[in-house]
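The full complex has more chains than appear here; those shown keep their coordinates.
Letters A and B mark the chains in the order given here, with residues in each chain numbered from 1 onward.
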Amino acid sequence: MPKGILESGNSTDEKPCFSLAELAEVVEGSWEGDGELRIRGVAGIREAKSGQISFLANSRYLAHVKETGASALIVNTEIDVNGISAIRVADPYLSYLKVVRLFARPFAEDHRPGISKLASVASDAKVGAGAHIGDFVHVGTGCQVGKGSTLMPGVVLLPRTIVGENSILFPNVVVREECEIGSRVIIHSGTVIGSDGFGYAQNGGKHHKIPQIGIVVIEDDVELGANVTIDRATTGITRIGRGTKIDNLVQIGHNASIGEHSIIVAQVGVSGSANIGKQVTIGGQAGIVGHIEIGAGATIAAQAGVTKTVPSGTCVSGYPARPHDQAMRVQAVLARLPELARRLKELEKEVTELRGEKPGNEGNPR
Amino acid sequence: MPKGILESGNSTDEKPCFSLAELAEVVEGSWEGDGELRIRGVAGIREAKSGQISFLANSRYLAHVKETGASALIVNTEIDVNGISAIRVADPYLSYLKVVRLFARPFAEDHRPGISKLASVASDAKVGAGAHIGDFVHVGTGCQVGKGSTLMPGVVLLPRTIVGENSILFPNVVVREECEIGSRVIIHSGTVIGSDGFGYAQNGGKHHKIPQIGIVVIEDDVELGANVTIDRATTGITRIGRGTKIDNLVQIGHNASIGEHSIIVAQVGVSGSANIGKQVTIGGQAGIVGHIEIGAGATIAAQAGVTKTVPSGTCVSGYPARPHDQAMRVQAVLARLPELARRLKELEKEVTELRGEKPGNEGNPR
């Protein structure tokens, strides 16, 4: 049990605190105003209160400077901070993120190395040095958990799964048998890795289950959101490439392959055997049918329904997905469709008149 | 272990039973037919069997009266019940719901106060009087669980979370560190509160995680469905307003804010920093992009893709979402689009003829 916090005095009351000058040094910027100002937290410019530091990256939001409760701001060299203490840097947002890191509670504080007495770890499982195995975690026979990895309460590893080093599995994550999780992987709560692919052979109006004996491989530095589902391959591998980040409630079908450093936003569905390239971006709620390719660097807009291969570096949107500029032109006309229909009718009337026929007299139902 | 039910005699065999006259008194209506009739359950008019009471709120469904197996009906003052015993009231559906409540098993029967010996509760966690902590529940250091709240089996509270009074967390709910759950909140199974927001800084083709050090606040009287995901803020708060009800499999991004008494139907996605007003209704599978406002009382139709701010009290639908009446007009014409294209072609031919040119001869590819 993580009791360290209490034993060393309730550190929840000892929140970090820095002077403005100290923070300026961290981000290699120059401060103005009160360098001795005590900063106790970070927040967005509209939410920030006294004692907190915020940032402004875009002069479009300059109006917020007058209304903010922040005690200090991180800004570029040009913005007028209206007398608020400030740190001036080239890239305010990146500098803000560095400051955010200073105020983040050290993860290790809550997850000390060791195996909870309330966990169930198979006698032949290998657990690396410095790993944390929480309460009610089940580690099946033949599993391997690498050095420094954290399995939070309720995590289940079925037999012979492998987790690399310094990975974090949040509460109630499930990894099915034989699947492989790399190093520095983060998997959020409720996510299921390696459940059976959705495969049936139809016969006589019934659906007969096709055994799914492949696995899932999650490569290094991947992050998976909460309640994601990634199915094991029928045979072979369902693969999530190195450095790819997947948001909550995403579905990845069996035998799909996602390239390196791609981004998949919440509630996307990737069907079986789809082959997604590297550095692809897929917007929220988009769907990709099975057995197609999404080329490297492609962008799929939110809610798109992609039914065929997308070339590298292109952007598609809509249903069925088309090249984005083409889809935008269609959308632009679509809004005027009732007007176009009215104009067409009017024109028909005019042409009928020009032809010397009386409108409504031509026996041609329209 | 909840053994109370058995120790007091198997109450599963002692289901509630009321006479028709008793039920009429409960709903302040008048009964006709057999006032001594024993009613042992409730059901929809098409499913109801002998011994059960149903209702009819709409004369459109009058045909069901002849076919129902119900022993009694709750109806308004006008409907012909075809000789079935009945209770007559002004609002049959609301009265029916009151009767449904009588037949609902008392929740407390299955969830007696106390902490299971199979739970893990940090020594410094505070658990209020009358709370129920089930098997395999993990309550982390510094957590607070209010009076009368119920944590069912497999719930995980990471350090320093706060749960108010008389709230119910169904099995396998996860609440991450520092998040705050109000009073009389209901959270269904598998829901994840406070997982990291989906935020990365891109650099050199790779995605670098932005620490998510904010929290989630779920205000009083909120209900969250099963397998919902609500991400913690980057800094600050992701907030679900008082009395708001959220259905299953909904995604709420980091720093989003949902107003009071709103309704969000299943599989909706709300992107980061979206600001949803109070008493908003969002239909199933709709998506809201980030950083926009949905005004108070607005309605978003099912499957809509909302890409820009929606004014208060208005209704939008479609992708990209437009004012609903406008979208409906577009849809109406859309169905006739092939016909319009045909008519346009015909008209072109006629105009060509009028101009004295032979069709197909103008060297103008169409």
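Here, a residue touches a chain if its C-beta (ideal position, glycine included) is under 8 Å from a C-beta of that chain, and two chains touch if they have at least 3 such contacts.
The structure displayed is predicted, hence computed values, not measured ones.
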item: Overall copies of the shared sequence [whole complex; 2 in view]; value: 3
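Criterion: only the chains that are shown with their structure count from here on.
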item: Centre-of-Cα separation between subunit B and subunit A, whole angstrom; value: 24
item: Interfacial residue positions of subunit B with respect to subunit A in the complex; value: 120, 122-124, 136, 138, 140-142, 154, 156, 158-160, 172, 174, 176-177, 190, 192, 195-196, 198, 200-201, 205-207, 209-211, 213, 227, 229, 231, 234-237, 249, 251, 253, 255, 267, 269, 271, 285, 287, 289, 305, 319-320, 322, 326, 329-330, 332-334, 336-337, 340, 343-344, 347, 350-351, 354
item: Subunit A residues within the subunit B interface of the complex; value: 1-3, 5-6, 12, 41-44, 47, 93-94, 97, 100-101, 103-105, 110, 116, 118, 134-136, 152-154, 170-172, 186, 188-190, 223, 225-227, 243, 245, 247-249, 261, 263, 265-267, 279, 284-285, 302-303, 318-319, 331, 334-335, 337-338, 340-341, 344, 347-348, 351, 354-355, 366
